[in-house]
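Complex shown without one protein chain; remaining protein chains in place.
Showing chain A:
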Amino acid sequence: MVLVYAEATNGQFKKMAHEVVVYGKKTADVLGTECHALVLGDASGAEDLGRFGASKVHQLKSPNLEKFDAAVYTVAVAEAAKKLGATVIVLSHNSTGKSICGRLAARLEAGSVPGANAIPMMKDGFFTVRKPVFSGKAFADVQLLTDVKIISVAGNSIPVEELGQGGTTVEALDITLPEPRTKVVKHQVATGRVPLPEAELVVSGGRGLKGPENWGVVEDLAEALGATTACSRPVADSDWRPHHEHVGQTGVAIRPNLYIAAGISGAIQHLAGVNNSKTIVVINKDADAPFFKAADYGVVGDLFEVLPRLTEAVKKYKGQ
């Protein structure tokens, strides 16, 4: 059985949770087995995970799960997997998944693939999972050699599809959990914008913007598109923008449907983190900027003129 840890954020399932259930169902199909979902803590809509391919949902509630603690969550997932006889465990490659994927692998002595971006395949008799390496400069096909296998799935890697019916039965699990040894004293999330790793549309600015006071043209376009903003490394290093907006090889690696880069030259370290985006638009006044070689669409021009024009064009299109 494939067991998917579907994470609820503030009691709600977001796109990432649906993605991993779809991923788990497709993995189960490859193996000719079932896909079950695991829910930790309180959440509304657990029975709805059936729509994305879970044939059963297991829920574990405990006061020890109220705040995130990697060690406690690891015990919860590992013990659930043992109890239910799971041979593959699937989770999101987000901050939660990254905190527990390695712990799970150590606890279960299981092979793991962190950050997979494709459905597993049976190849040369081995269960094989593909993941980006060198921040997207290459892909590796990783064979998992252990009986129990762990996969964390990178966001935006597979489309969310309806693969079944809602109204799945939710069965309560009974597992004794240890007390957390960490105490979360503050949990702060900006509301409104989709966080960068999950964003489908991204507008990004580089040094060509000249200074933080000029970011209005980037934000206006992002606002019109419903996109998330990002930036190049020197921009974050100069504190023009918050560091969580820094994309590239030493920042966040993203794969949105649309990446619009304005005033970014396209250095190899920048491209490494963004070149798996589905469509790339580059706006640069220098026709020889290296980024144009990695772009689908290019606009040679002054971003301070082009971005407002593009924002108007988007508004016009949306108004129709």
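The rule is short, and it goes like this: contacts are C-beta pairs under 8 Å (C-beta built on N, C-alpha and C of every residue); 3 or more make two chains touch, one makes a residue touch a chain; residues count from 1.
Quick note on the criterion: contacts and distances are computed from a predicted model.
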(message) Missing chain, UniProt name, options "Electron transfer flavoprotein subunit beta", "Nickel transporter", "Cytochrome c domain-containing protein" or "Transport permease protein": which is it?
(response) "Electron transfer flavoprotein subunit beta"
(request) Determine which one of A:C101, A:L209 or A:I264 touches the chain that has been left out. (result) A:C101
(message) Please identify which residue in A:M1, A:V30, A:L84 or A:V300 touches the non-displayed chain.
(response) A:V300
(request) Write the list of chain A residues that the hidden chain touches. (result) 68-71, 74, 94-95, 98-107, 109-115, 123-124, 126, 128, 131-146, 181-190, 193-198, 200-201, 225, 236, 243-244, 246, 249-251, 253, 257-258, 268-269, 272, 275-276, 278-282, 292-302, 305-306, 309-310, 312-314, 316-317
